[in-house]
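A protein chain is absent from this complex, but the other protein chains hold their places.
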Amino acid sequence: MSAEDTPKDYSESPINLEYFYTAGSATTRFLNQVKEGNIVGQACPKCKAVYVPPRGSCPRCGVATDIEVPLTDKGCIESFTVVHIPIPGNPIVPPYVCAMIRLDGANISFLHLIQEVDIEQIRIGMRIQAVWKPKEEWTHSLENIKWFAPIDEPDIDVATLRFQEL
Amino acid sequence: MKKVAIIGYAQHPILKNAGALNEVELIMPVVHQLFDDLGIGQKDIDFTCSGSCDYLQGAAFAFVEGLSAIQTNPPIKESHVEMDAAWAMYESMLKIQMGDAQTALIYGFGKSSPGDLNAIISLQMDPYYISPLWPDRVSLAALQARVLLDQNIITKEQMLTTVVEARANSKNNRNALITDLINESDYFSHAMISSPLNNLDCPPISDGSSAMIIASEEKAYEFTDQPIWIEGIDHRIESSNLGARDLSTSATLQASINQLDLENIKFDIAELHTQFSHEVPFLKSLLNLQDVPTNLSGGPLIGNVMMCAGLDAIGKTYESLKDNQLKHGLAHATSGPCLQHNMLVHLETQK
Partner (left out) sequence: MSDSKDLLRAPFELAYNYKRSNGPIMSKFFEALGEQKILGTKSSTGKVFSPAAEFDPETHESLKEIVEVGPGGAVESFSWIETPQHHHLIKEPFAFALIKLDGADTCMLHMVANCNEADLSIGSRVTANWSEVQEQRITDIKFFTLEK
């Protein structure tokens, strides 16, 4: 019996589902600003925590984050990983760096790429800034930022970033 | 059994397309309304349990995001069911029975508008023998409708009456999605979706959320002077082998009726999680509710938020007993277009 003739002990059961997703209020507000090259977080009216990207609520307090907080595109690396294996469908050539980016003034971090630096030099607390695509390519996506690159500022002690109870 | 009461229920207005609100933005208002009505907060809740379906959102672990709608600092005890929130209520009931909690917050949420509900419900079926054929929910329900019609267990006229009454009862429901009245000729002029079911026999695609708070006897009176007691609750699951079931009856409901001793109770009101018109006369007959006002809220035919509509049947029964000083109410929750799961809840005002 050749390999092709061996009875399969499994069934293929592919699933394809189509959706037409709506972003909801908070994400729409955020991405409309990203389209213009602005990063605007949203703050909790109770604990004042600033969320970027915002999801519309403060999970600490369970209330809507209805205060808009303009932020800069500068921050620091809260953590990072060096990706050595290619991921199917991902055009970036390994090795490359994915980092949790904590923007100045924000209380949470988000995932993005770090480029324009030796991988060996990347460290937690390193100061970085967004490198934007040309303005004519901006859409409603954080992909308007190509990646983050180091800037010449002193490192931050990430322990100081821990959320302080008011 | 320890006595457990429903002490509050809130429902978001049912929407055709809640695109302006993400899931969290849908949940927050109902939870806040409940807390405000009772004058309490998350700190007064010992256990939180939600019901939702990740496939509706199209993202794995989407239910976790729902938690952002409630206060989770300091950390809370919580759980989730990938089912209608009626089953989250059941889990919460068990938690109180075990002595692990005195109060529980239950919420359900569902947006059917972004995806293809018919395809999604196919995935609820047996993944080897049924799902690969992609049967839609209406066609599955229609298989049972035809059996019931063929055996004269129900009639087409009863299905018509169900649809007409659901529309008429929508006036009792401030959150109803569908409020247009229809008449007999409207009904019979509608084209079949999956014969013998036409569009009016089926529930509308709906978005929304609901929340409920239940409490032990000790806590219930602390928060309200009008608790409604969960006198009996039972849920059972039919065989997943659809072709081996007798669709003309429900073995699980029969077992629950016996378990809860329902035959000796005179119900004042019932709310049934009947998504399709044929299920109303079928369940009324099985549950001996022929003379009991049923689905005065309009039921799922005038708004059917997936993963909430079962909890809503319990919530509407609670509201009806409370607002009209009635004694006994029966709520039914289900899962699946062929009544695959059934839960019965006997609610009672203070003895």
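The chains carry the letters A and B, assigned in the order they are written, with residues numbered from 1 in each.
FYI, a contact is a pair of C-beta atoms (placed from the backbone, for glycine too) under 8 Å apart; a residue touches a chain by one contact, two chains touch by 3 or more.
Computed from a prediction, not measured in an experiment: that's the story for all the values here.
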Of the candidates B:194, B:274 or B:349, the residue in contact with the absent chain is B:194
Contact with the hidden chain (one of B:19, B:203 or B:315): B:19
Touch list for chain A against the chain that is not drawn: 7-25, 27-28, 31-32, 35, 140
Sites on chain B contacted by the missing partner chain, in the whole complex: 19-20, 58-59, 116, 118-119, 122, 127-130, 132-136, 138-147, 150, 191-197, 239-244, 247
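By our rule, only the chains that are shown with their structure count from here on.
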Chain A and chain B have mean C-alpha positions lying a whole-number Å distance apart equal to 38
Hey, which residues of chain B end up touching chain A in the complex? 17-25, 28, 31-32, 42, 55, 58, 65, 67-73, 113-116, 119-120, 123, 127-128, 131-132
Residues of chain A touching chain B in their complex? 11, 13, 15, 17-27, 47, 55-64
